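This report refers to the structure that appears directly beneath it.
One chain of protein is taken out of this complex; the other chains stay put.
Entry: chain A
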Amino acid sequence: MKKIALALAAVAGLAATGAQAQDYPNRPITMIVPFAAGGPTDVVARIVTDHMSRTLGQQIVIENVAGAGGTTGITRGAQAQPDGYTIMMGHMGTHGAAPALYPNLKYDPTKDFAPIGLAAGTPILIVAKKDFPAKDLKEFVAYMKSNASKVNQAHAGVGSVSHSTGILFDSIISAKPTLVAYRGTGPALNDLMSGTVDFMTDQIVNVAPQIQGGNIKAYAIATPERSPALPDVPTTKEAGLGDYQVSAWNAVFAPKGTPPDIVKKLNDALVKSLDDENTKKRLLELGGVLPSAAERTPEGLQKLVESEVARWTPVLKAAGASAE
């Protein structure tokens, strides 16, 4: 028994030396994606890590650990060995809205991670069924203020991006429409197209094809600039609701305690990947927004996480939203 323990200690020792930065990485890296394969976060992760693997000289293997709005996977990532061989793709929900939605959350987004950098932002759009009476955002907001009780707002489940961003929208315009929950964006969009529900807020990658196809209409995009994918859709600022600025961002995190030089290596690889023409092209095709130089740094990401937690907590608490 003692021998086994010694052997284990020796192996652990080896692993520890293996974690030193000079020869990092010398084996494949696992990236936990806290959502099912094929979702928007998974797609961003796969596009970004493709080029990162080449820079690092080791494959980054995606492991999808879905559940509880992404918090299951992130909890596992936060508790992993901080040796740079387990990293994760967090997002607006897991590192912004989660503390308000999950009172028993096992991690603190602002304290339990070594941020690597922002990977991509996905703009949020306000979309409505195609025959909704209001013709622009101003009319829509005015309609909502007087008729909110008649309006049905769809979202993809408590804790989803469309749920958090939708509640934020309602709180900014101080209206209380009836919320209708769906399991995922697909069914919600289906009912928006058929006119069963009236409007929702969601990520550009999900709604852009339906806007282009004329099946639903878009009132505004909640980014500072218009999206090249939808040049006709005004920004919320142009449309008169500048307070509504929101993006479903995805960012790379490592567990707290990851050595600084490993964080730097990972950050370098991420920045190189985001500068790669092919990565850029693929992210832009999705309607994604590439982060600025400052947002790509660990410090920039830490700041973003802190401001996001501070922003979502009161909004979601006031709406009485909880996932427990």
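Note that contacts are C-beta pairs under 8 Å (C-beta built on N, C-alpha and C of every residue); 3 or more make two chains touch, one makes a residue touch a chain; residues count from 1.
Rule of thumb we're sticking to: contacts and distances are computed from a predicted model.
A.B. asks: Pick from "Tripartite tricarboxylate transporter permease", "NADH-quinone oxidoreductase subunit L", "CoA-transferase" or "Peptidoglycan D,D-transpeptidase MrdA" the UniProt protein name of the chain that isn't shown here.
C.D. replies: UniProt protein name of the non-displayed chain: "Tripartite tricarboxylate transporter permease".
A.B. asks: Specify the residue from the set A:Ser171, A:Asn215, A:Gln245 or A:Thr313 that touches the hidden chain.
C.D. replies: A:Asn215
A.B. asks: Specify the residue from the set A:Asn190, A:Gln245 or A:Gln302 that touches the hidden chain.
C.D. replies: For the chain that is not drawn, the touching residue is A:Asn190.
A.B. asks: Tell me which of A:Lys217, A:Arg282 or A:Arg296 is the one touching the absent chain.
C.D. replies: A:Arg282
A.B. asks: If the hidden chain were put back, which residues of chain A would touch it?
C.D. replies: The missing chain touches chain A at positions 36-39, 42-43, 46-47, 50, 62-68, 72, 101, 104, 152, 157-159, 178-184, 186-187, 189-191, 193-194, 196-197, 205, 208-210, 212-213, 215, 282, 285-286, 321-324.
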